[in-house]
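Only one protein chain is missing; all other protein chains are in place.
Chain IDs A and B follow the sequence of writing; residue 1 opens each chain.
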Amino acid sequence: MDWSVVLPYILSGISVGGQYALIAIGYTMVYGILRLINFAHGDVFMVAGLMMIYFSASMPMYYSIPLMIIFTVLLGYAIERAAYKPLRTAPRMSIMISAIGVSYLLENLALYVTGGLNQNYPGIPWISDSITIGGAVTKRVTIITPILTIVLVVALILLIKHTKFGMAMRAVSRDFDTAQLMGIDIDKVISVTFIIGSFLAAIGSLLYFTNYTGVVPTSGAMPGLKAFVAAVFGGIGSIPGAVVGAFIIGICENLIKGLDSVLMVNGIISQQFGFATFSDAFTFVLLIVILIFKPTGLFGEKQTDKV
Amino acid sequence: MNKPGSTKSFQNKLERHDRKTQIVADLIVIVICLAVLFLLDSVLDSSSMIFVVLKKTAVYAVVAVSMNLLNGFTGLFSLGQAGFMLIGAYTYGILMIPSGDRASVYQYFNGGIVKFSLQEVFAGIFGGNAGVGMFFGVLIALILAGVFAALFAFLIGLPVLRLKGDYLAIATLGFAEIIRALFQWNTIGGLTNGSNMLRKFPSFDSIVAGWAAGCPFVAAHIPFFSTLLPMIIAAICISLIVMLIHSSYGRSFKAIRDDEVAAEAMGINLAKHKMLAFCTSSFFAGIGGAMLAMFQTTIQANAFKSSMTYEILLIVVIGGIGSVTGSILGAFLFVAASEWWLRFLDTEMVFADAGTKTGFSVFAIAIVVLLAALVIVKNRGKEKKDFHRIAIIASAVAFIVIAALINYLLSPSMNVPLLRSGFRLVVFSLIIMIIVLFYRRGIMGTRELNWDSITAFFMKRRNAEKEGGEKA
Partner (left out) sequence: MTNENVLTLSDITMQFGGVVAVNNLSLDVGQGEIVALIGPNGAGKTTVFNVITGVYEATNGSVTYKGETMLENYPGFKMRKTYGGSNAGKYTKRIVKTPDVITSVGIARTFQNIRLFKDLSVLENVMIAMHMHLKSGYFSDMLHMNRTEEQKLRQDSIDILEMVGLGSMLDDQASSLPYGQQRKLEIARALATKPSLLLLDEPAAGMNPQETLELSHFIVEIRNHFNLSVLMIEHHMDLVMSIADRIYVLNFGELIASGTPAEVQNNKSVIDAYLGANEDA
């Protein structure tokens, strides 16, 4: 088995897995609290990428990066306030439709502003440098991503487990109405959830677009969907679950992309089978499988309905 | 006691005339619509947008109503419509490409594995009559488009229909993406042409052109006929769905939407009925997909993304979840607004002179100030803390916009700001957000536009007048 062929795919899998994880956390946290699939989250990720391009065109890096993060967070906060808060008492479908509407708006705004042309992401010094691992050439971001992801996730989990505010977040996640009755400031908890999610998405976009340097208005849709699948796979509401799910998806989808080459090099098949077409679809196959066999996800909890 | 009674006796009277009167009234409406369409054809240029809009409306109306059947009437939130449209479109395309064109369409796949086309098969059966052959070809192709979509729905439904709410939505979304990947897979390109598009199959325009070749009347009124064709197909499909809604099974679907547990307690087998609703909805979505193929003249799997499903969902929401009339209206408004009415927003316009530009800028600044003032005044009654917050935000936004306008005023550019390609869709998305946030029930809510609701409306008017008269 020739590992040198597989290695680059595994590396990019880990890298993109970490980036998906950062997005997935946003999804899982919001769903845990609001039972809302925030369809717009992927597009916030994309807008962060665009913001970086425009800021860095007129400002040095050490301004544009923090500015991009701040504005992405503001965007996430504003979306929650404008599009989700008014519908909190509405049937669940309404708020999901609102999320779809916001996603539609963001993509059209991006299309308008960019004119539909592929925008090139600026090269961020140091992390976009090339390095070699085990014979495979890749960018430094490939190594940085999993490390940074784990650091951020651990920090987040510590926040949730050991601070009073984290406890409030957990309470709201468990039982929305009772938490309100207990005097917890629901608005604040929800806003902070969106802020954290958007912050992580901003970081994720920084890492992701350093790797896949083209940004188009639809750049957020697929990663967003995949990140959401990762969240469901790991157990919606569970942050470690979302991270594990994201890494699995990232690695598997990249392996599938390379499957043709790997199998050919090792003489298992003689002709391209066209697996790469399914690298995206794989994520959804995974989704279907988990929904059928364990809908609560890997680390999810069972819930019983009362009649 | 009297008021409800009199309405009831009138309604009973209406029911007795009912069948005959309603059918006559319906026929009159149909004739009027045809006349209007004919008039449009005579008056307008054949390239006028209205015909394109009406054709696309017919297509989207079918899919929107099918989604409403599933979503609004049975309460199953499914996001897989694009996948079923894709199956329907490809079934139609694969079966209807003339054998002579196969080699060029399937150029990378040796002409593909399907070597015949339905219209030729039927023409052969009917002694070489191409017209009859085309009729049956299209008919059977449309039906098969629906059948295959329903078949896939059955397979997908088996594992997926027992999932609740959101999970059903993303599972169906996931399946739609899997189907999209499948139809782009080059390994089965012999059937699907892989990632290349399908073309050369009969479209609305080409079919009517065929009629025109043999009949001068048709040739003189091509827009009329090429718009009529999709509308007839749409009318048939939608009528079937409406009939379903008014049947016993339709009632059981509504029961499932209202309260699943109670429905089951009333003897309704949830799995069976959900599957029926799912397959029926997908059947018509498949036909809608085939109609889309006939409208677009080319189809490509890659275009059937989840965004297509979102558009249909937005149409259903705009029209009112649970209203068939609403879905039809919503389809028309959606297509008209996005393709036609807002088109001017995409074209760059230039001010004639500095005077016009200044006038426009001053006007715009005035509007911004007015809006900000309105927001502030309207929220005057709120608590001090809230009020301050709103006032600050409104002022800040107004300030930024006015600064931008002044900047523009002072710049040499004579172009009207904002108006360029893509602005139309931005405005459109904003309108949709406004509807979603402030008009959640859509245009029609759950009401329908039919003879009952029209008579009820006039009855209320008449009773109200009577009461007013009696009181005086």
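One rule holds for everything that comes next: a contact is a pair of C-beta atoms (placed from the backbone, for glycine too) under 8 Å apart; a residue touches a chain by one contact, two chains touch by 3 or more.
A quick note: this is a predicted structure, and the numbers were derived from the prediction, not measured.
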Residue of B:123, B:156, B:255 or B:426 in touch with the missing chain, whole complex considered: B:255
Contacting the left-out chain in the complete assembly, out of B:264, B:346 or B:448: B:264
From B:31, B:243, B:366 or B:418, residue that would touch the chain that is not displayed: B:243
Contact footprint on chain B, counting only the chain that is left out: 240, 243-244, 246-249, 251-252, 254-255, 258-259, 261-270, 276, 280, 446
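Basically, only the chains that are shown with their structure count from here on.
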Distance from chain B to chain A - Cα centre to Cα centre, in angstrom: 31
Touch list for chain B against partner chain A, complex: 77, 159-160, 163, 165-167, 169-171, 173-175, 177-178, 180-182, 184-187, 195, 261, 306-307, 310, 313-314, 317, 321, 420-423, 425-426, 428-430, 432-433, 436-437, 440
Residue ranges of chain A in contact with chain B within the complex: 35, 37, 83, 86-87, 90, 92-94, 96-98, 100-105, 107-109, 111-113, 115-116, 221, 225, 228-229, 232, 273-274, 277-278, 280-281, 283-285, 287-288, 291-292, 295, 307
